[in-house]
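Omission of a single protein chain aside, the complex is shown with its protein chains in their original locations.
So, chain A:
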Amino acid sequence: MTTDVPTREVPPPPPSRGTVLRILPPGLYAGRASALLERAFVANRRAWLALLSGFFEPLFYLLSLGVGFGALVGQVVGPGGEPIDYAAFIAPGLLAASAMNGAVYDATFNIFFKLRHAKLYDAVLATPLGPLDVAIAEISWALLRGGAYATGFLAVMFGMGLLTSPWALLALPAALLVSLAFAAVGMACTTFIRSTQDFDFVQLAILPMFLFSTTFYPIDVYPGGLRVLIECLPLYHGVELMRALSTGAVHWGLLGHVAYFLVMAAVGLWVATRRLGTLLLR
C-alpha cells in the first residue's frame, strides 16, 4: 500500500423511497438493483459461449420430434380447431420450455453458488443495496437469459415458417413474462436449498413438467382428474399461451394465463426477498 487515497466526489445517497415503496418494510430496497444487474453483465462477459449452449436444447427437440417424428404424425388439430403441422404444434410448447429453462437454470444453480459459496450477497448487502435490490437484479438477469433463449427460438420458428399469425409478435413479451415468473419462483426455491444434492429435486420437477404440460400433445388426452392436475402446472399455462399466440387462436381466456404468471412472479419475488433477508441479515 503506497499512496494516500485522496478524498473526492461523495457518492449520492440512495434515492428516497417513492410512494409505492413506502409500504415495504424499511431497509429492504435502495432502488439500485441496476448496479447488481450491471455486475451480471460484467461477470458473464467472458462466458457467452456457455450461456449460448442452453439455446440448443429446445432446438434439438424441435428438429427430432417436430420435423423427424412429425413426418410420421402428419397434421394434428390446432388450438383453433384447424389442422396444423405437428412441428407447428409443438414449437410454441418448446418456446415456453426454453423461456423456462434459461430462467430456472440461472435462478437455481447460479444463484445458489453466489448465495452459499461465493458469499456475493453478503458483500452486496454491506453497500446501500437491500435484499429486494438483490432479488430484483438477479431475477432480471435470469429473466434476460430465459428471454434471450426464447428470442433465438422464436427466430428459428419464424425461419421455419412455424409462426402463422401476426399475434405471434406478442409471443416475445409473453416469453419474457414466463421467464420472469420462473426466475422469481426459481430464486425463491433456491433460498431453501441447503446442498447441491437438492438440485436433483429441481430436475425431478422440471423434466416431467416439460414432458407432460401439453408440450407434445393436446390436453384432451388426459382423463378428468389428471387434467385438472396438469392445468395447475405453470408450464401448461406457458404452452397454451404460446400456442394460442403463434397460431392466432386468441381469446380472452388467455388473460387467465397471464394472471397466473403475474401472481407467480409476485409471490416468487416476495418470498425470495424475505428469505434473503432472513438468511443474510441475521
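Going forward, a contact is a pair of C-beta atoms (placed from the backbone, for glycine too) under 8 Å apart; a residue touches a chain by one contact, two chains touch by 3 or more; residues count from 1.
By definition in this document, contacts and distances are computed from a predicted model.
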Undepicted complex member, UniProt protein name, chosen from "Acetolactate synthase", "cytochrome-c oxidase", "Lipooligosaccharide transport system ATP-binding protein" or "FAD-dependent oxidoreductase": "Lipooligosaccharide transport system ATP-binding protein"
Which of A:80, A:128 or A:218 contacts the chain that the document leaves out: A:128
Contact residue for the chain not shown (choose from A:52, A:118 or A:266): A:118
Where the missing chain touches chain A, by residue: 1-14, 26-27, 29-30, 32, 35-36, 38-39, 42-43, 118-120, 122-130, 280-282
